[in-house]
Structure formats: structure tokens, C-alpha cells
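Of the protein chains in this complex, one is absent; all others appear in place.
Showing chain A:
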Amino acid sequence: MLKLVDLTKVYRTEEVETTALNQVNIHIKQGEFVAIMGPSGCGKSSLLNIVGMLDNPSSGQYWFGDEEVAGYGERRLADIRKKNIGFIFQSFNLIDELTVFENVELALLYHDIPSRERKERVKEALAKVNIAHRESHLPQQLSGGQQQRVAIARAVVSRPRMLLADEPTGNLDSANGEEVMNMLTELNGEGTTIVMVTHSMPHAQYARRIINLFDGQVVAENLRAA
């Protein structure tokens, strides 16, 4: 599904040069569930941003399927991104001004999908995460767990091949955290590739492979038996 070859990301300011990712090599297959772990500042988020095509690497190769996308411009990246990748964030990132339904629908607006089909798919996604009864509520009227469920519905409604989750349980209590992990496992079971950044070892255990990052480098890879 994706292959990172000698991938490096350097942030430069006027005075300081920080290497966030240093010669990273990772290969993720279609249908895998990968957890990325590591201490703060180890480069997890930089990695996820590049994998999610929100940012370009400084050097190295990024193969997405058969395409080398490392040098692509914003327009082409946006196009690949919207067709293939869904995102889940620690802070949910729902738009306050939109209702639950509209927040989820947002993910389909930039695809050429007729309005009726769009509505059906939103309802389907909301049902899947058990939040359909709150579709006309605004985000601030929901609990944290409910908000994250909406965020998951938004991530999957466009039926992406890959789901990127950035500490999806970081802002949730343990019960809600478990629930979110179960949903991700379920989605993975349906064939969606999942790449998840997490600090929580118990939640990392849901993944089949754990990649440990330290100072921008892959220091360990553990494969769990299915």
C-alpha cells in the first residue's frame, strides 16, 4: 500500500535546523493495522502528516501504491488524499458551526457524489458509529466520546483505503477509548488499512504491528501474532 524509502524531514527556521524524521524506511501493506509509538518529539506526527500527504518530505521517497508522491504539489496530493485517506484526530476537530450530520457530510462535499447518495452514506456512517440519533446536534452538545464517534464517521464516510488516526483515544476516558479501538478494529476487519499514532500501550496492542520511533528514526518493529 505504501512504502517510505530513506524518508527525511527537516524543519528549518532562521537559526535552528531540526531533523524530525531521519532516513525512515517503512513498508505498510494493504489491510494492515499499524501502531506508531514513541516519546513526544520523536517525529510521530511529522510521519503521520507526510503519510497523510498533509506535508512533503525534505528528501527520500514516498510510494503510495505505484506512485512516488514525495515531490507532488498540493493539488495532486489533495486529489490522492481525498480518494484514499481518512483522518481521525485526538482533539476530534469538528466544526462548531456545523451539525453532526453536516460535519460528516463535509468529507463527501469535495467528491463528486450526488446529494441523495451523499445523504444516504452519511446516515449509514452515523449508524455505524451509533450516533445517528444525534445527527442534528451541534458538536458542543455532545460528550467527548460521542464527538470522536462523529469524527470516525466523518473519516470513514468517504470509504478511504487507509485511515490515519492521531492519538484517537488521547482525549477520552477508558470506556470511550475502548469503544473507539473496537470500532477501528472492526473497520480494519472490513479491509481498511489503519495507521495509528498512540501513547497508550494497551491501545497499541489492538494493532498487528507496532513501530517505535525515537529521534526521528525507526528503532524497533514488533509484529504481533494475529
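Here is the rule we use: a contact is a pair of C-beta atoms (placed from the backbone, for glycine too) under 8 Å apart; a residue touches a chain by one contact, two chains touch by 3 or more; residues count from 1.
Heads up, the rule we're going with is that contacts and distances are computed from a predicted model.
Candidate names were "histidine kinase", "Putative ABC transport system permease protein", "Methionine biosynthesis protein MetW" or "Cytochrome C oxidase assembly protein", and the UniProt protein name of the unshown chain is "Putative ABC transport system permease protein".
Interface note: of A:109, A:127 or A:220, the residue touching the hidden chain in the full complex is A:109.
Although one chain is not drawn, the whole complex shows that of A:62, A:89 or A:206 it is A:89 that touches it. Of the listed positions A:6, A:79 or A:221, the one in contact with the omitted chain in the full complex is A:79. Within chain A, the residues in touch with the undisplayed chain are 45, 49, 52, 54-55, 74-75, 78-79, 81-83, 87, 89-91, 93, 95-98, 102, 105-107, 109-111, 154, 158, 166.
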